[in-house]
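Let me give you the structure first, and then I'll get to my questions.
Left out: one protein chain. Kept in place: all the others.
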Amino acid sequence: MLLHLSTWPEVETYLQSSRGIILPIGSTEQHGPTGLIGTDAICAEAIAKGVGETTQALVGPTINVGMALHHMAFPGSMSLRPSTLIAVIQDYLTSLTQAGFQRFFFINGHGGNIATLKAAFSETYHHLALLRIPGAEQVQCKVGNWFMCSSVYNLAKELYGLQEGSHATPSEVALTQYVHPEAIKKAPLSEKVASGYPIYGAADFRRHYPDGRMGSNPALATPTHGKQFYELAVKELSNTYLEFLKKGD
Amino acid sequence: MLLHLSTWPEVETYLQSSRGIILPIGSTEQHGPTGLIGTDAICAEAIAKGVGETTQALVGPTINVGMALHHMAFPGSMSLRPSTLIAVIQDYLTSLTQAGFQRFFFINGHGGNIATLKAAFSETYHHLALLRIPGAEQVQCKVGNWFMCSSVYNLAKELYGLQEGSHATPSEVALTQYVHPEAIKKAPLSEKVASGYPIYGAADFRRHYPDGRMGSNPALATPTHGKQFYELAVKELSNTYLEFLKKGD
Amino acid sequence: MLLHLSTWPEVETYLQSSRGIILPIGSTEQHGPTGLIGTDAICAEAIAKGVGETTQALVGPTINVGMALHHMAFPGSMSLRPSTLIAVIQDYLTSLTQAGFQRFFFINGHGGNIATLKAAFSETYHHLALLRIPGAEQVQCKVGNWFMCSSVYNLAKELYGLQEGSHATPSEVALTQYVHPEAIKKAPLSEKVASGYPIYGAADFRRHYPDGRMGSNPALATPTHGKQFYELAVKELSNTYLEFLKKGD
Amino acid sequence: MLLHLSTWPEVETYLQSSRGIILPIGSTEQHGPTGLIGTDAICAEAIAKGVGETTQALVGPTINVGMALHHMAFPGSMSLRPSTLIAVIQDYLTSLTQAGFQRFFFINGHGGNIATLKAAFSETYHHLALLRIPGAEQVQCKVGNWFMCSSVYNLAKELYGLQEGSHATPSEVALTQYVHPEAIKKAPLSEKVASGYPIYGAADFRRHYPDGRMGSNPALATPTHGKQFYELAVKELSNTYLEFLKKGD
Amino acid sequence: MLLHLSTWPEVETYLQSSRGIILPIGSTEQHGPTGLIGTDAICAEAIAKGVGETTQALVGPTINVGMALHHMAFPGSMSLRPSTLIAVIQDYLTSLTQAGFQRFFFINGHGGNIATLKAAFSETYHHLALLRIPGAEQVQCKVGNWFMCSSVYNLAKELYGLQEGSHATPSEVALTQYVHPEAIKKAPLSEKVASGYPIYGAADFRRHYPDGRMGSNPALATPTHGKQFYELAVKELSNTYLEFLKKGD
Partner (left out) sequence: MLLHLSTWPEVETYLQSSRGIILPIGSTEQHGPTGLIGTDAICAEAIAKGVGETTQALVGPTINVGMALHHMAFPGSMSLRPSTLIAVIQDYLTSLTQAGFQRFFFINGHGGNIATLKAAFSETYHHLALLRIPGAEQVQCKVGNWFMCSSVYNLAKELYGLQEGSHATPSEVALTQYVHPEAIKKAPLSEKVASGYPIYGAADFRRHYPDGRMGSNPALATPTHGKQFYELAVKELSNTYLEFLKKGD
């Protein structure tokens, strides 16, 4: 059930049986010479919809732009500052908590969002509690990173080994190929690819990762792989979500 | 050309021939008993894609949650505070200006966004100029509200007369029916519908507009109407965008 | 009744019969070669006092500096950023709501303030409601732009036709001449005056409007005209204010 | 020379001979049973105009609402939060520094503003320097508190002794009587008046100072005294301003 | 009793007999060629511990970095912006007020903190009251500046006369020598030392005070003096704290 395709009375009805909502969060950032700039949002949204169908959960609108300041030296990348993203998350959760939601499951497509999301959750619990919004003390947030699902991780290892890398990975590229077969890109990829250098600022990042990839070989990706990743992630995160709902009781 | 389905080298190439980008902005808010909560985002995104195809313009990711604080008393509605939305817009435009973009055309689906967008543009021009980001003085922003296109307005008047109303209107509902025929909702609508009362806070809004509609009869909407609205809006806003690009020269 | 010329016990008494207050808001910005930098504040303050006398309303202190970032390339112009103005409005209304005021009528002298004021009202309704300040849900704000009064508009059209323009207009200059006859300025004005170009950043504005006027011929202004504008605006906005108080009931 | 009664070319000319500007800052807050709510703004503005005439300095618009949070339990009082006032001052000085001003002399009517003004100056020096705005390193700010002028202090002591008190003082009331003889208020004043208790929050303040006075007997004020205070303050602060301009060289 | 060396049950017990806490605040800034960068924090912390022992008060953790923007042109100096320091103080006091603390005695080692601390107290009283945190209306804050204790001042005058100066003073250097005899620094000091110039921005400060001292001769300091200053400050501020606790009742 997609929030965007629902009416408010339908949401009112939904709240009588569940306090949970799934919120996909991605990023808009370079993914190497062949990866889509929307990769992280596309993956998060597709998987979130799948989890929503599997678990009958409501799925909110996708946060398309996340925390990707280190990618800013590549054109087409967009980012919120962490303090802006904290304000966004706080506003989202204040809206939804006032309506009665209490379990927020963020399906996340971008490693760079994790730290800020955690900071935002802390700030929001505190904010809602200080304001004594009804239900504030029951609010719980959780991040589900699809690319960190053990089933996904294992398949990626099996299919790509070390060529999975850590950004513009074949697994995420494969997933976007499955979701958007009309947008499969080809470009020559140098065999040698930088890896292992830590992430600092944007200029430093581009100096060390000149084509945007981090240790990955996205040429290995296929739409069929993408379907596999999709199904594994949906299955694993559906379980995570259902346990999250239960545990909170 | 969708930013999310492009690679960074493709964006680099695009920037050699154009400095313009289209940014759809919607809202996540109640639209009466039968209107979709995502109506404003769905309309803005669909039309933006259409304009992008017509004009060969790059289309950025949709801002799904806008300024809808006055709808907060209806479950499922979400909103940024105006100060948060200003920060979001500033971050978006800072990212894109650094990459070389200079013409930002927001295709907007929600009247409640207009004031904050204008405020955000002023704040951003100032911010970019103070930081002396290269190109800052050439940056120009423009809002295109599809529902205020004269062709759209005239068709709505012709089809629905006064029953168009001003929120959860048959024209916007029709457009969502065209885009999402699988999500056409039916619900009894009282014949009498509140209208003409100004918008203040959320509780006050719900007191005066108990089912969320403002003077509208969305039962008049059909997917065929939606197609007409879509085509008129795409045509008119495509012209607006092309003129915007030219004027700036 | 001016707040600044009242004592707190007088305000306490006033609140027993009215919850309304008038807040003049202007700007401090260039108004062409002959217009006063304080034009918008002078007009708003004078008219607000007139409306206060006509309606027995309390008139608060004038906000002298508004949102005029696009005029910053002309010396003597001052501006708040929109986010600062939102904070200012929120602080004003928080103070006054706590004392029992609930109807805030902003008499505005500057078009550039309108968007930010609207954004500020939304942010403030939400803020007061979240804090559950007593009376928060009854708070209502309204902007009365004196230069958009239909009677004012018609007279300006009649007296000046197209030479009214849209900034440093003869009508606003006339009003300042009526209020401050000791400060009537003369300077050569080029016959040709820029007009029709949209407003972006400050440097861009000055490039397109080199002497600060937007399509206007302020040389047509006379103090006698100013008196007429003053009287029309006071009359029309007094009615608007009284209806605003009533409607809110 | 008042900024509000000047044109931008006049300011441009002024800047060729002086980099200084006077900015009056007051407050909108209770001043006991007979003191005007606008007392601090009225005094600061009147004296600033006097200093402007004496020294040929440009006088900017009055900041009518200052930092008066501790007076909020008395109706009619208004306040900015310190963080808002810091943003306001920063915006003012950013505007004016960009135009070429470098000496900012705040003529202040309210003790409660002093700490926040000092904080704001520090924040602004830093802000302007980080942005490397031309002239930023020459910017200097100074507060002139008229009520702390030694000549004013001595006269108050001579006329009122201990009954001068520290808020709603006869000296400031006298000054407003001189400026606004039409608004002289009478009300019974208890002979016993609280004094010596430090200032904390608003509720605490009203508990300890139930009628708003702090140790003062404003019934001693006369318009003639007011004229004397006015003239002493204008003379002393004119000298202070001229020395401030010189020292900065 | 140091908060950092206590357990939460010990704090719970403490709160049954006292609502007071001492918070040392210093600065991290240049103190001339021989003064320690941590001087203000070292002095504040040492004296706070002494006052804690004398009065059985709980002593919180030291704020090591304060408002020292004007010292930023000397390497090793660190500063919060005033608006950041206000947020820090507000967060500290919100935490502690929620636990039941109501009397906050800041023992301060740096003149540059005073204005911002006062601003922060005002902002915090207001913040806590708006949120209606239990006990908010009883919250009281006070700054005790050890270097302004009359006993300290008199001794400094007696020992050093005019060579006490106003920054990098022999009295504060002496106190650090007493606390950290292992870190007594020697360096040639020019006999002539700048003094009397007001404080503006950082570059301006360094231009006028090239070695960082303001009119002082820290070569006069001895650890024995330091001990005397320490004992005087502890005694005087212990009395101040005890009176502060009493008065609030």
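A, B, C, D and E label the chains in the order they appear, each numbered from 1.
Convention: a contact is a pair of C-beta atoms (placed from the backbone, for glycine too) under 8 Å apart; a residue touches a chain by one contact, two chains touch by 3 or more.
On a predicted model such as this, the values are computed, not experimentally measured, just so you know.
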Identified contact with the non-displayed chain, of A:Glu12, A:Glu123 or A:Glu231: A:Glu123
Listed residues E:Pro33, E:Gly111 or E:Pro223, member touching the removed chain: E:Pro33
Which residue of A:Thr54, A:Ser83, A:Ser195 or A:Thr222 touches the chain not shown here: A:Ser83
Hidden-chain contact residue, picked from the options E:Pro61, E:Pro134, E:Gly161 or E:Pro198: E:Pro61
Selected from E:Gln98, E:Ser195, E:Thr222 or E:Asn239 as touching the chain missing from the view: E:Gln98
Residues belonging to chain E that touch the chain removed from view: 2-12, 15, 28, 30-38, 41-42, 60-65, 72, 74-81, 83-84, 87-88, 91-92, 95-96, 98-100, 180, 182-183, 185, 187, 212
Residue numbers in chain A that touch the chain omitted from display: 67, 69-70, 72, 79, 81-83, 86-87, 112, 114-123, 125-126, 128-129, 136-142, 198, 200-204, 247
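The definition used in the following text is that only the chains that are shown with their structure count from here on.
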Co-neighbours of chain D and chain B - touch as defined: C
Furthest chain, CA centroid comparison against chain A: D
Which listed pair, C-D, B-C or A-B, duplicates the contacts of D-E in over half of its pairs: B-C
Averaged-CA centre spacing for the pair chain E and chain C, given as whole angstrom: 46
Length of the line joining the C-alpha centres of chain B and chain C, rounded to whole Å: 29
Per-residue overlap in chain B, given as positions that touch at least 2 other chains: 72, 79, 81, 83, 87
